[in-house]
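Only one protein chain is missing from this complex, and each of the others stays in its spot.
Letters A and B name the chains as they come in the text, with residue numbers starting at 1 for each one.
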Amino acid sequence: MGTAIDKTIFSSYVRKEGLFDEVFQSDGEVKSVYQKLLDLYGSRTIEDYVSLNNKAKSSFFNQGITFQVYGDKQSQEKIFPFDLFPRIIDSAEWETIEKGAIQRSLALNHFLWDVYHDKKIIKDNIVPIELLSSSPNYLHQMMDVDPPSKVYNHISGTDIIKHSDGDYYVLEDNIRCPSGVSYVICNRTALKRALFGVFNHYQTYTVTDYAENLLNLLESVKPPGVDAPVCVVITPGMFNSAYYEHSYLAKAMGVELVEGRDLFVENDFVYMKTTQGPVRVDVVYRRIDDLFIDPMEFHPDSTLGVPGLFAAYKKGNVTLANAPGTGVADDKAIYTYVPDIIKYYLGEEPILKNVHTYHCSRPDELKYVLENIKDLVIKPVDEAGGYGISIGNKLTKEEIEKVKAVVKANPRKYVAQPIMSLSVHPTYIDQKESFEQRHVDLRTFTVLGHDQQFVLKGGLTRVALKEGNLIVNSSQGGGSKDTWVLKQ
Amino acid sequence: MLARVANNLFWMGRYIERAEHIARYMNVNYFSSLDAPNQLSQSRQFVLRSMLFMVGDPVPDDSIKLEEESVLYDIGLNPEKFYSILSSIKAARENANSSRDLISTELYESLNKFYHFVVNYPTDTFVKTNLYDFTVNVTEMIAVLRGKIRGTLLHDEVYAIIMMGVNIERAIQITRIINTKYNDALLAKGSYGDTFAHSFEWTTLLKCAESYDMMRRLYKKSPTSTSTLEFLLLNGRCPRSFMNCINQVYKHILEIDKKVEYSKHSTAFMVGKIRSEFEFKQIEEIQEDIQGNLNMILNKMFKISENMEKEFFHY
Partner (left out) sequence: MAGLKCRYMSYEYEIDYDTQNSYEKGLNEAFWQFLVIPEDNETQEVSYWHFENDLGERNSVSINGLGFKTVQVRSKKQVDHINFNAHFKVVKKEINPFDFELPSDLEAERAHLNSLEFKVDHEPYLRKTRFTTLPEQHRSYFEFDRSISIFENLTHLNHWTFEHLYFKTGVTDVNTPLSEIIEKRHGVCQDFTHLFCAIAKYNGVPCRYVSGYLHQGHGFFGDSQMHAWAEAFVPNVGWIGFDPTNDLLASHNHIKVCHGKDYTDCAPLKGVVYTHGANETKYSVFVKAAQQQ
């Protein structure tokens, strides 16, 4: 077989040194799993591709899978950029990802139970107490609450990258209200509509069973004594950027999509207001941040929530998924302890790697950090939201000296991580009408219920559309790709 | 179904229907006036005034000279005017957005496409050359939406609520159109016999209600005030008539409210009462006081809508 570079569609594709390309090996050969796909795509001209791309775009637009951009005069609707060239993950690699994601979710669930009960992991000095006491997401109202089936993080989104060494690393756990799963399904639908032929050549797992699994999960964690639970999805409303997803999930599960004002609490039971009068609600899949779910307990000015909801939850009359207070386990600072958390509760080695973290509080590690600042990212332990981060290879000599001084003065406050490089994937670039390398990550979706675990076989591959950019978030102009997990 | 969502669906139905009547009214009046037999009916000022009267923004002062392009813009595409076609479609879509989980993907997609068509329609072309194209497209797309409502939704409570909105709005709009044309006919009388009864405006009225062909098939005569009013108000087999609308409303309210006995304050009771009243109404009774009867119909429809809000949407 010749290399795909000869194919017309990839004629101008440039591979940069030092980047891990998902499709091409370092010698330029196509990886075997992509060979068939390249044969199929490669025989098309770029013009074919442009027209397919436009069709896919208008399909998204007409389905109203859009988000609002507020300009000077009036708000505009935009679609999330979608790339027609799929990402393929073979079954062996997927097995690792799936097992790793479940392992992390289970361990974090144990961690949540512990920090809201005996706090053994803190007392055993594995995780520092400061991570609890400085976290605004550690909710004292959750102390000694026993959620049904002991599940806190019913739905997790795990952000995974492939580093230039070819290994998967977890960058972030999202266990509050992770979003993006509807795009996984939309991407698949769009790709099927545009290029159905390619599916004949690959045995790909379906992604449309997510809603079914989610509904099973929600029903499995119903309050005790309820036979046929009424489940709802609660949304902040149609102006929320993830509103499409909320409505999609409600529709796909066949349950009501409610806003706070549709619910009320009486005598510690939750009801929704219907045309036929009040109907009791048993399980709420909440897509509202926990600090906004009940103005009686948390932010008093919140109009998104339901007054009295938390008391009803605490009494066990309604289940909230995810449980309130899960945010304490996905803080950046907790991330660095996840490998220890896995070992502590499960007695297992982590299946998915964490980005290695050097704790400056430990003398040998401090020494390494000071000597290698240019290859590291320095982060304060207790700052959230990207404040106070220094990226070594972007600092001048003087700045390096400054950072060294600051770290030396207060080593306990800092950690350092190697600068990670996200793998790249051929991505169609509109403006240039050609394929180029772009950085990608993968968000997987894990569902934990009563005795059940499920990872959606697929996930959201996010693409940083700006050249060289490592930030894949949609708010930063990122797009996404359909992601195929192969059966064999 | 959630009370809030039911409210949204009800209004989605109303706004879709409203847009269609306004579009057709503009189209029919404008183009039939071009070669109308009567000088007043042919006057552009007369037509523009009639359009503004119909959408509820009348200009009674004759000394004001209306600007054609700005009137067309206001009624068609002006986002600032609550009665514009654009505002109705926008409101319909917003209502659909908040109940997306309940309506079919097909219906939503059509409405969404329609919305983008209207929002992106070039204003300049519309007011200068494309009144016909725009209004015909609007009425056709709404016909598609009606098909999607009927064909892609389960005929349950959700469907019944939308259809209540559609039919109440249709009853109101038909009555408003009759009212407007009745007033036009008083001004632009025909040239022979009973000039009011033979006004050209009755033909226009039937066309505005898309009922001209049906009416000709049934009566086989030129429309007069009596036959037109009888057909549009009392003939239950004319899909645009008030009688048909109220029959539909009655059918759908029974789907929503399944009680065996209805309290006299219930919407079902109110609708049933009006329906029975009109079932046995004669056109002669209406003709005794056309204006008064039209006002009565409008008031009753507003009352029904208000009562629905209290009974089903109060959340």
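Definition applied: contacts are C-beta pairs under 8 Å (C-beta built on N, C-alpha and C of every residue); 3 or more make two chains touch, one makes a residue touch a chain.
Nothing here was measured: the structure is a model prediction, and the numbers come from that model.
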Worksheet entry | Chains in view touching the one left out | A
Item to complete: Give the residue, chosen from A:Ile122, A:Val279, A:Leu346 or A:Leu470, that touches the chain omitted from the document.
Response: A:Ile122
Worksheet entry | Residue, one of A:Pro178, A:Pro229, A:Gly308 or A:Gly459, that touches the chain absent here | A:Gly308
Discussion item. Considering the complete complex, identify which of A:Phe264, A:Tyr335 or A:Tyr358 is in touch with the unshown chain.
Written reply: A:Phe264
Item to complete: Would you indicate which residue among A:Val33, A:Leu132 or A:Val226 is in contact with the undisplayed chain?
Response: A:Leu132
Worksheet item: Going by the touch rule given at the top, which residues of chain A touch the chain that is not shown?
Response: 119, 122-123, 125, 129, 132-133, 139-143, 264-268, 295-297, 300, 303, 307-308, 310-311, 314-315
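By our rule, only the chains that are shown with their structure count from here on.
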Response to the item:
Averaging C-alpha coordinates per chain, one finds the centres of chain A and chain B separated by a number of Å equal to 48
Discussion item. Which residues of chain B touch chain A once you look at their complex with the stated criterion?
Written reply: 1-6, 94, 97-98, 100-102, 105, 108-109, 112-113, 116, 157, 161, 256, 312-313, 315
Worksheet item: Inside the complex, what are the residues of chain A that reach chain B?
Response: 61-64, 233, 237-238, 243-244, 247-248, 250-251, 256-259, 261-262, 272-276
